[in-house]
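All protein chains of the complex are present and in place, except for one that has been dropped.
A, B and C label the chains in the order they appear, each numbered from 1.
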Amino acid sequence: MAIISYIEAVTMALREEMERDSNVFILGEDVGKKGGVFKATEGLYEQFGEARVLDTPLAESAIAGVAIGASMAGKRPVAEMQFADFIMPAVNQIISEAARIRYRSNNDWHCPIVIRAPYGGGIHGALYHSQSVEAIFANQPGLKIVMPSTPYDVKGLLKAAIRDEDPVLFFEHKKAYRSIKGEVPDDDYVLPIGKADVKRKGEDLTVITYGLSVHFALQAAEKLAQDGIQAEVVDLRTVYPIDKETIIESASKTGKVLLVTEDNKEGSVMSEVAAIIAEHCLFDLDAPINRLAGPDVPAMPYALPMEKYFMMSPEKVEKAMRDLAEF
Amino acid sequence: MAIISYIEAVTMALREEMERDSNVFILGEDVGKKGGVFKATEGLYEQFGEARVLDTPLAESAIAGVAIGASMAGKRPVAEMQFADFIMPAVNQIISEAARIRYRSNNDWHCPIVIRAPYGGGIHGALYHSQSVEAIFANQPGLKIVMPSTPYDVKGLLKAAIRDEDPVLFFEHKKAYRSIKGEVPDDDYVLPIGKADVKRKGEDLTVITYGLSVHFALQAAEKLAQDGIQAEVVDLRTVYPIDKETIIESASKTGKVLLVTEDNKEGSVMSEVAAIIAEHCLFDLDAPINRLAGPDVPAMPYALPMEKYFMMSPEKVEKAMRDLAEF
Amino acid sequence: MDQKHKQAGLTDETVIQMYEMMLLTRRLDERMWLLNRSGKIPFVVSGQGQEAAQIGAAFALNRDEDYLLPYYRDFGAVLAFGMTVKELMLSAFAKAEDPNSGGRQMPGHFGQRKNRIVTGSSPVTTQVPHAAGIALAAKMDQKPIVSLVTFGEGSSNQGDFHEGANFAGVHQLPVIFLCENNQYAISVPYTKQVAAKNISDRAVGYGMPGFTIDGNDPIAVYQCVKNAADRARRGEGPTLIETITCRLTPHTSDDDDRAYRTADEVKKAKELDPLLSFRTYVKEAGLLTEEREQQLEQEILHIINEATDYAEQAPYASPESSLQHVYADTKGGE
Partner (left out) sequence: MDQKHKQAGLTDETVIQMYEMMLLTRRLDERMWLLNRSGKIPFVVSGQGQEAAQIGAAFALNRDEDYLLPYYRDFGAVLAFGMTVKELMLSAFAKAEDPNSGGRQMPGHFGQRKNRIVTGSSPVTTQVPHAAGIALAAKMDQKPIVSLVTFGEGSSNQGDFHEGANFAGVHQLPVIFLCENNQYAISVPYTKQVAAKNISDRAVGYGMPGFTIDGNDPIAVYQCVKNAADRARRGEGPTLIETITCRLTPHTSDDDDRAYRTADEVKKAKELDPLLSFRTYVKEAGLLTEEREQQLEQEILHIINEATDYAEQAPYASPESSLQHVYADTKGGE
């Protein structure tokens, strides 16, 4: 089992799925010769050729729409949006079309596409290369939204997404691409979409989060452990539709819940998590449900001091966890 | 003070604002000669002429984008999306542009536009003429989202929206257009954007909702009152950014909260309301926070039995209120 | 000299089939309005005036292999692709057996996998990139398949038209873009939608040929679409075809077109009704006798009556079935 980076796990999953199933193909801006602006598709153009690794015109609605069409004709397209921020022109195709095709046709047609996009901040990308966009889609039945935190999860979940019979948005944290490494089996495996993963067991409080912040929470949990406080860390992995069971179980057990997202606070996926807990675990709670999130400003600024002010960090998570533990 | 319909209040507000300020103009599909598919702009083309009531090409991203451009040059555009469902092609212009112009330019530029759109179900409109789309935008700082319930509120809030210095999405419930009537002063008045309105005072439980469902809640509240249960009905009016204070005050007071939306349940604006209450009023609650919403299926089907199954109704609200009161 | 349809490569049998299908389409459409006006069905959107374009185009394809991505007026095209009158009636009545959506979508939102009629939605023009995607799949699989996508001229102003057409142009995909230009987008006349003389003027910007033809002439449409399909199958890429027609009805049963166009304008358009001119053609060609015509009307009446009765009596989907088919594994009740 090799230790590889988060982005290498993306490439590995893509390669293996393309080897396994000749219907899988990739399309997006600069995914071919250049191998993607982040190099997620590096080497695939060389291995599978131009016909299966398509450089598209600069037009996201077409990227999504063409993928949808191809999927209805039996293909398994994996579309790349160069940055999650640039998924906006494709919202109509994703929400009005991909999410509704099975339902509106009464199960006659379906749309097995994956849309991959790098999201998240901390890389000096400013307003339009740092955003978390999941909340825009996290109220659209018919879609699934996967946001993995580790290379192991990346590989297993991306493979699952490609094999899924329904459209999956697969958001990869771009700051995790090279900074997060981990063991990844060479074997074929899939992980279940729709299931959260308890990344750390604990009895004293629960942190629920996803993506890069999972690592912040794990780091903070280790620090708290030195002081005898055992935090449970729940990695949502799929942020829509959300895994209620795991949330309810952990919240009921510890009675203290911190929800962490890098997105703006109001209307984030963490609002839904809070609502679920408030609906199901009210009498098990020992403290208010606490949300730690980005401020409610449009997006992360470019200048370092402002970016840091906005961006989630291990320190911010640790502080919030300690406050909650002491409540 | 005349009794007029919800849609007449829309027209009245538009007319008065156009008379008051020559920079106000309307653009959209079929808003001119036809007066809009719902007749919201009826008579305005005749009164103000073609230059101020523009029939646009069938292209929502241009409608939003042109409005944005005109607003940056000093105009006060009121754009109509023919149905809220068709706002999707304009999401990039609304989220990436309108919402971010002031922030990204460090207050140098701003974007005072209003985008009106009829939303909501119960009119046999099927998947694409029945949707509630607010949740897609209800996590975008820079935007304001107004969803009035009564003719009085429509007039005061639409005027406020047109005079607002920032972009406002103004969603009108199409089933309310002709079914809801009420007293509306002939005078000029504005209502504050960002403030919820307590439509009925009560001590025993709180219903928080908006749009057409406000009326369902009020009807149900009258029935409960006959049995001595006094429900407070909070009309959010602005669903983003949300009025935390009013929510917290009412929830703390009654200790029992029912949240009602016609939208799908997971990821609706009611998730945010639940999160706010769970964060601020936990120890005042006597019952779990209860959400009553549409099922998590893409959108309302066409056939009457299925539409009714999905659609909110006074009966559904009443039942949920009674269950909560008895908790 | 050969008759026009023979020059176009159409046999007598086929041309009369085309006429029969046009007549069927029109009569079905008329019945839908009657049902609507008598309160039996809530909504009608219709293709009256555009049948020649739809049927001419559909007949030019391989209706056993090619894909159709229709828009809401394309009753003629979907009938030609194998959807039945009964099925369309089931959709009009929103009944469970409706193959398009099981009563979930409004009429005119076609879809039927077995006939390769691709499911459509209400937001206009989203189907255009889908057609490119289907053609891309065909190209990848080296199958000689063509996709035909239709849309109104107003809808050709949506970004998705541009992006889909450009994609097909770059990858030289076997797509036929058929714009049914009926001069109006609801109430907005052509001159307020587009400044170009013709929608087909846009083809050059996508590196494909563009044609503007008489949409009231099914044989001209057949010929033009046939050429485009042949080109597409030879790997020579997409084509943009614009058929000039007129919408003979209001936009839908919810519209009153007197607010924005004169009775005179509609009257003039009705004189160009493709059903009339095509009837004249097949009669003059000696392919339709007076008796056969009578008989045909009877047959069609019978089909439509039967379909109406069946659909009216058919059951709705159960309320709870609303919960089904969100995902592959949604059983309902989740």
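Here, a contact is a pair of C-beta atoms (placed from the backbone, for glycine too) under 8 Å apart; a residue touches a chain by one contact, two chains touch by 3 or more.
These figures come from a predicted structure and were not determined experimentally.
*Asks:* Among the chains in view, which touch the chain not shown?
*Replies:* Looking at the entire complex, the absent chain's contacts are A, B, C.
*Asks:* Of B:Glu97, B:Glu134, B:Asp153 or B:Glu266, which sits in contact with the chain we cannot see?
*Replies:* B:Glu97
*Asks:* Decide which residue listed in A:Gly69, A:Pro89 or A:Pro241 touches the omitted chain of the complex.
*Replies:* A:Pro89
*Asks:* What is the set of chain C residues that contact the non-displayed chain in the whole complex?
*Replies:* Residue positions of chain C that touch the missing chain: 157-163, 166, 169-170, 172, 191-197, 199, 201-202, 204-208, 237.
*Asks:* Can you name the residues of chain A that touch the chain not displayed here?
*Replies:* 29-30, 32-35, 37, 55-62, 85-86, 88-89, 124-129, 295-298, 301-306, 308-310
*Asks:* Spell out the interface residues on chain B facing the chain that's missing from view.
*Replies:* 25, 51-52, 54, 56-57, 59, 61-62, 64-75, 77, 89, 92-93, 96-97, 100-110, 141-142, 144, 164-166
Definition applied: only the chains that are shown with their structure count from here on.
*Asks:* Find the chain most remote from chain A, comparing centres computed as mean CA coordinates.
*Replies:* Result for the farthest chain: C.
*Asks:* Using the average of all C-alpha atoms in each chain as its centre, how far is it in Å between chain A and chain C?
*Replies:* Taking the average C-alpha coordinate of chain A and of chain C, the gap between them is 41 Å.
*Asks:* Which whole number of Å gives the spacing of the CA centres of chain A and chain B?
*Replies:* 30
*Asks:* When the C-alpha atoms of chain B and chain C are each averaged to a single point, how far apart are the two points in Å?
*Replies:* Spacing between the chain centres: roughly 36 Å.
*Asks:* For chain A, give me the residues that contact two or more of the other chains.
*Replies:* Each of 61, 89, 92, 96, 100, 103-104, 141-142 in chain A touches at least two other chains.
*Asks:* Enumerate the residues of chain C that touch no fewer than two other chains.
*Replies:* In chain C, residues 101, 104-105, 109, 121, 123, 159-160, 326 touch at least two other chains, as defined above.
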